[in-house]
Structures are given as C-alpha cells and as structure tokens.
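Note that this complex is displayed minus one protein chain, with the remaining chains in position.
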Amino acid sequence: MWYKILYGLLVVVGGLAYGLLLGGISRKITARLHGRRGPTVFQNYIDLIKLIRKKTAISHGTMFFLAPMFRLLGGIGVLLLVPIVTKSAILSNFSFGGDLIVVLYFMVFGCLGMALGAADSGHPHSALAPTRGLAQMAGYELPFLISVIGLAIAHNTVSLGTLVSAQQGGILHWNLFQYPFLSIAGFIAMLGMYMAYPFSVVMAPQEIAVGPPTEYSSTFLSFMFTGRSLFGVGKYVLFMDLFLGGATNLLEAFVKTFAIFLFVVFITGVFPRYRTEQAVKFFWTYPVVIGLIDFIRIFIK
Amino acid sequence: MRKIVAIVFLAIIGFYIISIFSAFQFGDKYKGVSEHYVKEGIIENRGANLVTSIVVNYRGFDTLGEVTVLFLAATGLSFLLFSCKCEREFKRIKSSLVLRTATDTLFPMILLFGAYIFIHGHLTPGGGFQGGSVIASGVMLLFLSFRSFHPNHKTLSTIEVLAGISFAGIGLLGLVYAKSFLANSVLPLGQWNRLISAGVIPLIYIAVGLKVGAELSGLISDMISTTKED
Amino acid sequence: MIFFGASLLLILIGLYGALVKRNLIKIIIGLSIMDTGINMLIISLGFVKGGTAPIISLKSLFQKNSLLVDVSKIVDPLPQALVLTAIVIGVAVTAMALSVVIRMYSVKKSIEIDDFKELKW
Partner (left out) sequence: MVNPVVIIAITLMAAFSIGIFQFFGKKFVRGVFWLTILFDFSAVLSIAYGFLTGKITKPIMVKIGGFPPPIGINLSVDRFGAYLAVVIFFIGAMAAYHWLNKGIDDPEPKALVLMLLLLLGSTGMIFTQDFFNLFVFIEITSIASYGLVASNVDWSSLEASFKYIVIGSISSTFVLLGAVLLYKFGGSLNMLDISSKITPSRYGGVLMIIAIMFLFGLLIELELFPMNGWALDIYQGANPAVVAILAGGIVKGFYLVFVRSAIYLKFPYILKIGLIFGLTTYLVSQFFAWKQKDIRRLFGYSSVGQLGLLVLAAGFYVGGGLQGIDKTYMLLAIVFFVLNHSFSKSTLFFITDLIEEKDIEKWKGVLKGNKLLKTLFSTSVLSMAGAPPFIGFWAKLFFVLAIPKQYFYVVVLVLLGAVAEIIYYFNLYRITSSDSENCFEIKGSIVPASMNTLVLLGLSFLSGYYFFLYTRISVSTNLLIMMGAAIIIYIFGFSRIFQWVLSLGILSYALYLFKNININLQGFFLLFILVGGLILVFATYPVSKKYSWSFYPLLIFSVLSMVGIALAKEWISLFIFWELMSWSSYLIINQGSKAKKASWVYLVMSAIGGYAMLSGIKLLTSGPNLVPGFNSTAMRYSTLSAILIFTAFLIKMATAPVHIWAREAYGESPDGFTPILSGILSKMGVFGAILTVVYLLPHTAHSSVILYGLALFGALTALFMALFAAFQENVKKVLAYSSVSQVGYILIGIALASSLGYSAALYHTVNHLIFKGLLFVAVAGIIYRTGTSYLPEMGGLIRRMPVTFLAFLMGIITLAGIPPLSGFAGKWLLYSALLEKKWMFILLIAMFASIVAFMYCYKLLHTIFLGQLRDKYIKVKEVPLPIAIVELVLAGLTMAVGIKPSLILDFSDKVVKSLGFYGPGYAYQGAHRIVSKFGYWNAYFMAVFAIGAFIIALVLFFLVKAKIRKVGQLDIGYSGEVPDSPESVHFGYDLYAHMRRAVSPFISPIMENSYKKVYNGIAAFVDYARRFYTGDLNTYAMWVIITLSFIFYIFYKGVF
C-alpha cells in the first residue's frame, strides 16, 4: 500500500513537471502565432519557484485559505485516478480507486474549492468567474457526456482500464476511428474544458484580471498554479485513454498527450473569444448534433 | 318569446298528463278505503256526514295539520307585516248607511249561522272550516261597515289558543284512554243522526270552527291594517 | 272527462301565469287558479255516476247499524275531505304570498318582477 503512495508522489512530480512544460510551450506557441517572441518555455517553472518563495502576508478568511489546497488536491486526485500507462505498476496510478464516473465527479472537486476560495475573497470579479465557469461547464459537458456515455455503452464498461484495453490492437481500434463523431464532440468539449480561446471568457485575463485567482498571490497562487497544471495533464491523459487508445508505455503517453495538447494550443491561438451564452449555445448545437450521430448509432445497435 | 316557450312546454306537460285520464273513467266506481268509509263510517262513528267522519276522525291528523297551516299562515302574516315595532293603523273609508244598518242586523245572525254550521258538522254539509269562514265573513262585514272597528287581538288569540289546545288535547286524551291519538272513543258515540252523537267529532269541529273563525278574523284584520308610516 | 280536461287546463293556465306574468299579484292569481284547478280535479276524481252526497241523514238509509243504500250510489267521500284540506292550504299559501308582496311593495313601491332581481348568479 505504502509504495503506492510513493508511486503516486512520483507521478505527481512528473506530472507537474510535464504540465508546467506544456504550459510554457503553450505560451510560446501562442506568442509566436501572435507574432511575439514570448517567454521561454521554462517560464512556468520560474514563475512557480518565484511564487513559492514569496511570503504569504494576507488572508481573506478560512475558505480563502483552504481553496488552494482543494485546488491542488483536485489536480492530484484527477491525475492519480486516470491510468497513464495501463498495466504499469507505477503509471496505472490509483485508477483502482474508481472508474470513469468517479473521475468525472472528482474533477469538480478542485474547481469547487477554487470557486469557494475566490468567492470568499469578497472580490466581485472572482465570484463572477466561477458563475461563468459553471455556465460554460453546463455547455461543454453535454457533448462531453454524449461521447463518454456513448463510449461506455458501446464498450459496456465505465472502467477506464477496460476502455483502454478494448482499444488495443491497432490504430483503427481507437475510439477516434471507431466512433469519429463521438470523438469530435468530445474534443470540442475539451476545448471548453480548458477554458482557452475561444472559450476563455471564464478566466478573461484582460478584463477581470485573472478570474478566480484575482485576490491570490504568492504561495496560494503557486498552489493554484500547480493544481491547474496537474489538472491539465490529468485531462490530457483522460482524453488519451478515452479516444486515442491509451498508452502502453510512457513514450506513447507523452506523444499522445502532446498531440492532444498541440491540438488545443493551435485552436486556442487562432480563435477569438465567445461570450458565455454564445459558448453555451455553441456547445449545445454543433458538437451535440455531431455526437448524437454516433450516439444514436450505438443506441440502435 | 317567453310566452311561446311557456305555451310549448305547458302543452307538452298537458299532453303527458292528459294521457293518464284515459285510464280513469269519469264517474267510475271507486274502490279501496273509501268503500270502507262508506260502509263502516256510520257504524264506527255514528256521524251522518261521512265527509266529516273522514275529516275529523279517519283523517283527523290531516285536519290537525290543516288547522296548523292556517294558524301558521295567520302567525306568519302578522310576523311579516308587523315585523317592525310600529303602531298599527287602520285606514278605511267611511261606509254607507245601508251597509252599517244591514250589518247591525246581519252580524249576529251570521255568527249564529256559523256556529250552527260547525256544531252540526257531523250531521249536515259543512263543518268547522266552513263555519269558521262564515264567522270570519261576519267580522269582515264589521270591518267594512265600521271605520273604528278593530278586533281585540288578545281575545282573538285566546280563543284561538284555547281552541287549538283543545283539539290537540282531545287527541291526546284519545291516546290516554284508547291508546291511540285522536281516537274517537273518549266519549260515547251515541245515537246516529243526533246532535250529541259521534263522540268527539262535534267537539273537535267546534274547536276547529272557533279557531278558524278567530284566525281568519285576525288574518283579515292584519291585512287591512297597515303599519303607521313615519 | 270534460272535468278532467278543464281542471287540467286550469292548472296549466295557472302555471302559465307563474311562467309569464311580470306582476307579482298576477303570479299569485296564477297560483290560485292552479289551486282551483287541482281542487276541481280532486272532486271530479271522486265523482260516481248517479251518486248522492256522502251524507246519510235520512232514516230510510240507515237502520239498525246497517246501510240500506247502495254503496255504489254514494260518491267517494275521501276526495271531498281532501279537497277541504287542500283549499285551506291554498288559502294559507295565498295569504303568505300576499303578505310578502305587501312587504315588498312597501320597500320598493313596485310589484314588478324586474325590480326584484337582486339575488342572482
């Protein structure tokens, strides 16, 4: 049991490093797409170290304090609940702890924590962001659920491990090709999940400072930062498991997650931003219709 | 429009009701209880007037109800007309001399005739109601003739009450003595076709006559008088 | 038969008064006519062809506790008794109705139905 925890720590540290790197790459690529030079790809490491070294001076209340913890916890939880590399003692993680449904719900845990802490700060902007986030969530979850449920019914399981093993045996067994429409819906939903352009109204970095973390600084912010990075990696892994056939070794995992990452980054870099209701309406129309094609196919079968 | 509708529907009803008369031959013989009344009436009651026997004895309960109805009408009438505690007022025009003189002569005779009718109710046509009405007509004559006439309501109600109570009381006596209400066996039945015969029938008819006379008189007086306008 | 028809006609005429007339007194008159019709019907129901009145006061008709007359020649006494009651009741109802009308007149100075449609719906 205890070695599991050790493995877990390893995964977390690795995941964090990977997540921060991806964040840096993302900033770089976006900058280049915008014609800027942009920061170095290691900027996020630098930022994190800087933040951790800063002394925390003020707090707005208990919840304000607890929120970064929740956020971090949520990130770690999600990362540990998805199998990065199936049938690997270390990298299959704590995925014995639960199945897809557990993951889906646990993903909310961290968000909730952050939202609460943000609201406790008493800043109206930081409260505005979670409401936008939740609204947008109601938007992108519909296509996402269509693809997840479609897959679960199609494979008759909700266990991620089983899902992955069902996709083994060649690239054409991937859900991406078996159920292309479900996959399209799922990936569009993923764009919303990352709250990046064109669905970045939640964080809205320009207008309302930086969304929920408006009032946060130093250590607290570093926790959030860390949590967010881990969370991101967790989600990439989840999508990889769902659609791209999982990974049988670490390299495959890197490649596949990086591919998903690139997909997100390139779309992000190109599109302007939707308003909340526009985003919701978008999610409830095109991806849903696309997803339903496969969904109904599975239903009839 | 209303008239047409009324006529149409009344015609329908008339059509249905008239259909039953085809089943009853006019002037047909009767059967049932009336046979008993006719055959046994005199034997059981010694009253020559079979109608009276029926009214007072066989269906005496109806008569009690009938008296009650009249009493009710009289009470209700004065209850309604004099509900406010105003003075009563009698507005009447002066009558002619002929009427007054005639009344002077006729009134006692009318009273006497009325009394005759109800006393002989069990012997001859007529009875309490008829006699009472005759008496009331005499009182009405008084109203018509004498402007200042107004009956003594206390006396009227005393007569009324005593008569009413004695009717019901006779009935109860029957219950006490003969185990049945209004039974005609309290007094001896006597001889057929005599004035004093037929048991309690004459007594009841006297009570009824007095009561009806008093009630109708009161009724007339109530109708004539109006409440004083302020 | 004509008696039946006539009394029925009286009843219907009385009803017609109650259905159509707008004057309260006329309605009461209608009711009285109806009463009369019924009374007449009752009496005529009791009639026996060639019968006499149900009063047996002649010595020749009754001796020694037995009826000498042909029973079928005496008209039915019961309807006559009933009609007596019916008449009195009719009188009582008419009296009540009139007293109510008197009160109504004293309130509204009118005896037209159109003035008495306060209670409705």
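Read from first to last, the chains carry the letters A, B and C; within each, the first residue is number 1.
Please note the rule applied: a residue touches a chain if its C-beta (ideal position, glycine included) is under 8 Å from a C-beta of that chain, and two chains touch if they have at least 3 such contacts.
In this text the structure is predicted, and so the values were computed from the model without any measurement.
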#### Entry: Shown chains touched by the chain that is not drawn here
A, B, C
### Query
Looking at C:L9, C:V71 or C:V93, which residue reaches the missing chain?
C:V93
### Task
Using the touch definition up top, pick the residue from B:T124, B:S137 or B:S185 that touches the left-out chain.
B:S185
### Summary
Checked against the full complex, the residue among A:I25, A:I52 or A:L142 that touches the missing chain is A:L142
### Interface residues of chain B (partner: the chain not displayed)
2, 5-6, 9-10, 12-13, 16-17, 19-20, 22-24, 30-34, 36-37, 57-62, 64-66, 68-69, 71-73, 75-76, 78-80, 82-85, 154, 157-158, 160-161, 164-165, 168-169, 171-172, 174-175, 178-185
### Absent-chain interface as seen on chain C, which is shown
11, 15, 18-22, 24, 27, 31, 34-35, 38, 41-42, 45, 78-79, 82, 85-86, 89, 92-93, 96-97, 100-101, 103-104, 107-108, 113, 116-121
### Message
On chain A, where is the contact patch with the chain that was removed from view?
### Response
56-63, 65-66, 69-70, 73, 77, 94, 96-102, 104-106, 108-109, 112, 115-116, 119-124, 127-128, 130-132, 134-135, 137-139, 141-142, 145-146, 149-150, 152-153, 156-159, 162, 209, 214-215, 275-278, 280-281, 284, 295, 298-299
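The working rule: only the chains that are shown with their structure count from here on.
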### Query
Which of line, ring, star, complete or other matches the graph of chains that touch?
other
### Message
If I average the C-alpha coordinates per chain and also across every protein chain shown, which chain's average lies closest to the global one?
### Response
C
### Between chain C and chain A, distance of the C-alpha-averaged centres to the nearest whole Å
100
### Query
Taking each chain's centre as the mean position of its Cα atoms, how many Å separate chain A from chain B?
107
### Separation of chain B from chain C, taking each centre as the mean of its C-alpha atoms, in whole Å
14
### Query
Can you list the residues on chain B that touch chain C in the complex?
2-3, 6-7, 10, 13-14, 17-18, 21, 24, 26-30, 33-35, 37-39, 41-43, 48-51, 53-55, 58-59, 62-63, 65-66, 69-70, 72-74, 76-77, 80-81, 123-125, 127, 129, 192-193, 219, 222-223, 227
### Query
Along chain C, where are the residues that touch chain B in the complex?
1-5, 8-9, 12, 15-16, 19-20, 44-49, 53-57, 59, 62, 65-67, 71-72, 74, 76-78, 80-82, 84-85, 87-89, 91-93, 95-96, 98-100, 102-103, 106
